[in-house]
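What you see is the complex with one protein chain gone and the rest in place.
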């Protein structure tokens, strides 16, 4: 399996406190966590928005099975052509794991069809991530609840389409709830959105959170070579009907 | 519209504190609340498990469009024939609104297929009912969040099938969450489960809660005469295919 | 209710045979059918792609409750700003009924997130539209099956997200099937896709087809004023949790 971890990498380059929290960047932190869990079973690389072509050129994409995505402030700056290429690759079967503020990215909103708007609050709410579908592979081995001592609050109403499968719901100490782990199928691709994690909190250093992301990568991985099984094609009179 | 409110009516007859909290019984409290909201648009009657045939005889059922259901301790005592008749009526199009501990009734579990087990805690948690589908008719006019000052806690994991539409998620001060307002279609019938409300708390006296139940009754009402559109029938070679 | 019927109107202006089949245009045909069914209950207007701003300017949109959509060859020519405005209006609650080849429009694919690609075949298949959800309001009064003597074939696999509710499945004499009537919720808006109908066949003159479209308009109509109930907003520490 080939996993590509994308990160906007803007906070890390511009704010020393965040660079100190994530010396490898959020991308490097997640890549290391996945390497630890997948070992030789996966080839794991990273891409950042400050690279040429965001590190998301056709070559990189063509060899990616699952794309892990973190972005926040630079959504509008990503060019539409790249987004269209990424979206096509997902529809053709590439898995996609979108984290936290990546909900507002062009890529995720283009795949969802909705605004993905939600309430939010800086600060350090306690977040409890409850598994509501305990048989789901993304919940395997996850404590119930998963306790995140400090995190940004994201709250309902969250403008998502009804999930195809809802795995997690989060509780926040400030009084809010969120559908925080949601599965979607788009074309032949599987998409998982997972809300925990902020640049201001060390959430991605937490082993249980890393474990969920690794589960999600496994779940989202394509079971067949990435190539759209859909066609917009004229069909002959069917021999099969005779 | 003809609405029948069913209540087990066991607590009211056996525990003075609960009888004092609900002098009309939970059934009478809910019936009065619905009468206030529906006025001349609905005929509202009640039935209790202590009545002959539980007040749910064929005659009563045949003239019911929406059944509102509260039960708790006497689930096992209801005879299977009555449950089968109720279930058939729902599949034929009668609306069903199941409240709180009614989740464990034979009728609801027979329609869901699952155990409907969940965590719970006596005591007086604060419950915040968040609307996650703000365009849904059952959420119309409901404050977001709806605050219930004291209620029993019901918590995830809740063994329900994935809802056809999820309208509410509840937050509890003790740290739990619950899918607390969920829509299902079974046969031609519409079913809404709403978790707030306990015999120990005055939740059914709260106007916002009554408002949700009235919305749910309107949503669940059949749009056509109650008669199953499904058949188990031999079909002739289709004229329509020629 | 204010209904706006949009039509690309390209075939009618460029091909005499199609103009003869639809002397009022597809838009005029549908508008007349809806007027007959809604009478004084709705104000029905039309818009065509050849008009300035496609007839879909902010003023027109602001007073539209349900948009009925037909398009085919000029998808790529519609400017992205208009599409973004239309999409926002749907997410805010405007109903949308998309017909036939409109599946490939920028608006519909932007709301679905998928390519909406499918198989197709010119010619004149017999199409039988089967109701699979007989209690659904869009199926009310629709014969089962609804027989369309001649229509273009659209066949699976159809690259749609899993429908929130699947109402119709079509059978084609050439051997194909299609999920031909599918409901979606996006933001506060309700969307219905209905596949029958082609410029080459008189499908939109058929009363049962017009009846389905009228049912769909009624179903998709917003129950509250069109205004998004979602926000991307900072939330104060919740008073409700205390």
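Letters A, B and C mark the chains as written, and numbering starts fresh at 1 in each.
Throughout what follows, a residue touches a chain if its C-beta (ideal position, glycine included) is under 8 Å from a C-beta of that chain, and two chains touch if they have at least 3 such contacts.
Since the structure is predicted, the reported quantities are computational estimates derived from the model, not experimental observations.
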Among displayed chains, the one left out touches A, B, C
Please pick, from B:20, B:40, B:76 or B:231, the residue that touches the omitted chain in the full complex.
-> B:231
Which residue from B:34, B:94, B:111 or B:142 sits in contact with the chain not drawn here?
-> B:111
Given B:50, B:162 or B:208, the one touching the chain that is not displayed = B:162
It is residues of chain A that touch the chain not shown, namely 93, 126, 128, 133-135, 137, 140, 145, 147, 164-165, 171, 173, 185, 187-190, 222-224, 229-230, 238, 240-241
So that we can see where the missing chain sits, which residues of chain B does it touch?
-> 87, 91, 104, 110-115, 117-123, 153, 155, 157-159, 161-162, 164, 173-176, 184-187, 228-238, 240-241
Against the chain that's been left off, what residues of chain C make contact? List them.
-> 128, 130-134, 144-145, 155-158, 162, 165-166, 169-172, 175-177, 179
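By our rule, only the chains that are shown with their structure count from here on.
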Maximum distance between Cα centroids and chain A occurs for chain B
Relative orientation of copies chain B and chain C, as a Cα rotation angle in degrees, nearest 5 | 180
Chain B and chain C, separation of their C-alpha mean positions in angstrom = 34
Distance from chain C to chain A - Cα centre to Cα centre, in angstrom | 31
Where does chain B touch two or more other chains at once, residue-wise?
-> 128, 133-134, 145, 165, 171
